[in-house]
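Removed from the display is one protein chain of the complex; every other protein chain stays in position.
Order of writing sets the chain letters: A, B and C. Residues in each chain are counted from 1.
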Amino acid sequence: MNALRVVIAVVSVGAVSVAGIYLAAWVDLLVGRAVAGLEVRPLDALSAPLRWGAATALKTRTTTERPDAETWALAPALLAALAAVGLAAVPLAPGLLAADVANGIVLFGAAMALVVVAVFLQGWSPNSPLPMIGGYRFIAEGLSYEIPLAVVLIAAALPARSLAIAPIVTSQEHLWNIVRQPLGLPLYLMAGLGLAFWGPLALPEGQDLAGGSSLETSGVSRILWRTAQLLVLVAVAAMGAAVFLGGWLGPLFPGAAWMIVKTIILLVPLIATRHFVARVPTERYVVVSWAILIPLSLLDVFIAGIQALVAAR
Amino acid sequence: MILNVTFWAFSALAVFSGWRVFRADSMVRAAYWLLLSFAAVGIILVLLKAEFLGLILILMMGGEMTIMAVFMVAFMMNPAGLNPMTMVHRNSVAIVAGVVSFLAIAALGLFARFPVARAPAGVDPTRKLGVELLGNSMLVFQTAGVTLLAAMIAAIAISSARGRYGDADQGSVEPDQMVTAPAGDVAAAAAHDPAPVISPGVHQ
Amino acid sequence: MTLQALIVVAAALFGIGVYGALSQQSFVMIMMGLELMLNGTILAGGSMWALTTGGSPKGQMLVVVLMTVMAVEAAMGFALVIGIYRVRKADITEKIKRLKG
Partner (left out) sequence: MGVKAALARLAAGAPARCFAVVGAEADEIAPWLRLDPELVIVDSPRAADVLLVLGQLDDEMVRAAAGVHDALPPPRGVVSWSPGGERPVSWPFTDDVRVDDPAQIPAACRRLRDELLSGRRASSPDILPDIDPAPWRGVGPFGQGGAGMTGGVPYGRPLAARADDRDGLKLDQILVRVGPYLPPFPSGLVLDVKIQGDVIQEVSIPTPAAVAPDLISAGAHSAGAHSLTGERALFNAAVTQPVPVADIEVARARHHLVWLAEALRVSGLEAYGRRVLKLARTVRPEAAEPVDDLSRWLRRNVSLRWGTSGVGMVSASRAAALPGGPVARAAGDGRDARSLDPAYERLGFTPVVLEDGDALARWRVRVDEAQQALALAQRAGESLTTPIGLVEGPCGPIGGERSTSAALVTMLPELLVGMEWGDAVTTVVSLDIDMAEAALPHDAAVASRAS
């Protein structure tokens, strides 16, 4: 019985991953075309990610001069695995949880903390200067987003008095965390962009590095890297939906449907930032993160603590 | 059964990757082998129902080992493993010490009598830990916090470029670059090259 | 998954750590040896908690303290490496013949 539920949960995580990645790629394309002033043609764009994948899969995986071949091959797989673990920590409906741990928030945090390792290895391994700069940059970036990310997640867990995610969702029965902790979601999404090195925080892969950490990657590795990056975004959106938007809570429709809708509501703006916000210089991002975002996230947890104390009265 | 197999697999991984730390030529690899060892121990802790501690260990070491890797790249030669390298001294002494401490602790584990009292099912260890940390053991928690704060301040003070009496590197001396062959490898060194063979840190 | 087996694994980690801390010349590698020793200790502490204390949180406390030690060790280690490097331009033990500043 229990095993069956886990199997169902694992399968649904797989399905959500594939659908989420595809949706993310599609939305990115549509928003990009709209911003560029081209005809949007959503149906036509539906096949574009597949076509890109097919064209990339037919290319050889090239190598560079004296790369660290093993870690280079490992990096995309590691990123994909970490993103999948992060997504597995999120309950998609009551009882539908693949990684059934009592500390779901900590599991998510641990998986996301290791994303730095995957991106650094991806930049470091090819033995090439621009990817290496990308890898270095991500370490500076990683230390700057990780702290706000962890702190706002802890603040969201406070009202539930639990580190498991299901109680956090049910604790929002009457009031969603987005209202209760207004600072939480914006800070979380900003940290999430850093985590997925996407859009304004695509520092390791910026155009100024001609692609940065994935500059030298080709063939199947490139597909895996891109999809893993999108999966990180999906995991961030799903966790945000569960922790700030009340997860599966909602009238009329089944919980899973609400969860999917809320995930999409967060995923689309995350994807779209790429076309509206320019890339932020590394040093300024680090300064802003330590001088503004981290204090704000501490304020967030402080407010949550006071609310919890008042509620306990 | 499955639990036992998983346990042995992660134990083997922890020990293997711990050993690889000191056998890697590349500094980045060494740091990440150590991370792998920590991650394996973290998963064993999760299997032992110390879920929170295991996950926190992984979370913490993910950051720390990355910093360590960058540290190595910044400070050490040969970070990428382009040259084969072994940087050891008193190798045989160290091996003996390692084996002796392994045997001593393992013997302790095998022959000492410990009470057997598994954690009862149905209690949330994380909750108990939290209550303990912020209730009975508040002092420990506070001490840890203050210690960490002191460590942060001390670290900044020690590593700062400007000390109390001016620049920290004022009057600094480049040490003698030549280092004689380590005791454990004299024979090997003599067989190849009678001259001092290792001068780490010399770049061209 | 007996206590004996866990202690043997922890002992192996500790032993490798001792070897590393004693044999390595580079400061950062020595730190890695220390960390590996602490890794073994954490494993031993965690398994002692799980199998001998009947779920008392005191055992977990020990692990929390060990993690604090590790964090302090890392912070001070990195700081000392930078400090020594600044003054002596040394990054391996053989280059500092005396500890006086």
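Please note the rule applied: a contact is a pair of C-beta atoms (placed from the backbone, for glycine too) under 8 Å apart; a residue touches a chain by one contact, two chains touch by 3 or more.
Since we're looking at a predicted model, the values are computed, not measured.
Residue B:Phe75 is the one among B:Trp19, B:Phe75, B:Phe102 or B:Phe141 that touches the chain not shown.
Between the chain not shown and the residues A:Gly32, A:Pro94 or A:Pro186, the one that touches is A:Gly32. Of the options A:Pro186, A:Gly211 or A:Gly250, the residue whose C-beta touches the omitted chain is A:Gly211.
Among A:Gly14, A:Pro186, A:Pro200 or A:Gly250, the one in contact with the hidden chain is A:Pro200.
Remark: the residues of chain A touching the chain excluded from display are 31-33, 35-38, 47-48, 50-52, 54-62, 65-66, 129, 133, 136-137, 199-200, 202-203, 206-211, 214-219, 222, 274-284.
To be clear about the criterion, only the chains that are shown with their structure count from here on.
Rounded to whole angstrom, the centroid-to-centroid distance between chain A and chain B, based on C-alpha atoms, equals 30 Å. Computed centre separation for the pair chain A/chain C is 33 angstrom, with centres defined by C-alpha atoms.
Chain B and chain C have CA centres that are 5 Å apart. In chain A, no residue touches two or more other chains. Residues of chain B in contact with at least two other chains: 56, 67. Listing the residues of chain B that touch chain A in their complex gives 26, 28-29, 32, 35, 42, 46, 51-52, 55-56, 58-59, 62-63, 65-67, 69-70, 80-82, 124, 126.
Within the complex formed with chain B, the chain A residues making contact are 66, 68, 71, 101-103, 106-107, 109-110, 113-114, 116-117, 120-121, 124, 127, 136, 139, 142-143, 146, 150, 163. Residues of chain B touching chain C in their complex: 3-4, 7, 11, 14-15, 18-19, 21-22, 27, 30-31, 34, 37-38, 41, 44-45, 47-50, 53-54, 56-57, 60, 64, 67-68, 71-72, 75-76, 87-91, 93-95, 97-99, 101-106, 108-110, 114-120, 123, 125, 128-129, 131-133, 137, 140, 144, 147-148, 151-152, 154-159, 161, 168-169, 172-176, 179, 182, 200-201.
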